[in-house]
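Quick notes on the structure that follows.
Moving on to chain A:
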Amino acid sequence: MTSIGTGYDLSASTYSPDGRIFQVEYANKAVENSGTAIGLRCKDGVVIAVEKLVHSKLLVPGANRRIQTVDRHIGLATAGLMADGRHIANRARDEAASFRDIYRSPPPLKTIVDRVGLFVQAFTLYSSVRPFGISTILGAVDKDGPALYVVEPSGVFYGYHGAAVGKGRQLAKTELEKLKLAELSTREAVTEAARIIYAVHEDSKEKEFELEMSWIGNESKGVFVPVPEDLLAEAERKAKEALENFE
Partner candidate 1 sequence: MDHFPTNWGRPRNDAYDSYGTYPIPHRPYNGPKDAFGEGVQRTQQPIVTGTSVLAIKYKDGIMMAADNLASYGSLARFKDVQRLTAVGEFTVIGASGDMSDFQYIQSMLDDKMVEEFTSQDGHALGPAEIHEYLSFIMYGRRTKMDPLWNSFLVGGFKEGQRFLAYVDLLGTTYSASAMATGYGAHIALPLLRTAVEGKENLLTEEQAQKILEECMKVLFYRDARSLNKYQIATITAAGPSISESRELATSWSFAEGIRGYGAQTQ
Partner candidate 2 sequence: MVAVPDMDSLVNPQQRQFNPYTENGGTILAIAGADFTVIAGDTRQSEGYSIQTRYAPKVFRLTDKAVLAVNGFAADGNMFVKKVKQRLEWYRHAHAKDMPLRAIARLIQTMLYARRFFPFYVYNILGGIEDDGTGAVYSFDPVGSYERETCRAAGAAQSLVQPFLDNQIYFKNQLAAPGMSHPTHLPLPDVLSIVIDSFTSATERHIEVGDGLEMYVVLAKGRGLGGMEAIGGVQELSERTEGERLFVVRRELKKD
């Protein structure tokens, strides 16, 4: 960030002399400050988990979910500005509904990600708008099986076996790489996801957090829903146990 203060970072519609768009890079900073979100594409489904930092004890437990539902079979989690996350979820819902309207069939995740990516990218072109301060993990089981994507503030998107965004992404990625995701069942992935979120949470620096987790697979009858409470509690118990053993 040596070029800060040179005037090339005031607008998303201005390149710096070495071809960068600073506003987009700043948007990535907003993502990096956020609680971690991870996604696991496994053998028979997808699991998405979020470390939701609770900034006040006055908040109702379970409120302000960071994992949202786009369609029966599609869900997403965002890291970054909460309000931007809601906006992107609404857009994704509209796109999914419009696909259904035109093609009378459930949209493949790739199509939705493609359209969301285009939408996000449009906010990197004009001086009158700011880019989205979020990275979005989208997961689904569609006609081609389990699918997992991440859309970044620049509008680029990649498909993944395992994805991590937000503060603890580096460690989370390392942990994800150790897993044999293609052989993992969704039920096993729930335990792993919980363990990773607990592992990357920095107890010393951070406030309280809630583990938020949703999944889709045969066990959820092919719809994207929150992981059942008993299973979530069990996964959290194991995660805390693993953390103590590790330390």
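For anyone wondering why these and not others, all candidates are chains of the complex that A comes from, given by their letters.
Structural remarks
Here is the rule we go by: a contact is a pair of C-beta atoms (placed from the backbone, for glycine too) under 8 Å apart; a residue touches a chain by one contact, two chains touch by 3 or more; residues count from 1.
The model shown is predicted, which means the values in this text are computed figures rather than measured ones.
What touches chain A in this complex, out of the candidates 1 or 2, is 1. Every residue of chain A that touches candidate 1 in the complex is listed here, in rising order: 65, 68-72, 93, 96-97, 100-101, 104, 223, 226.
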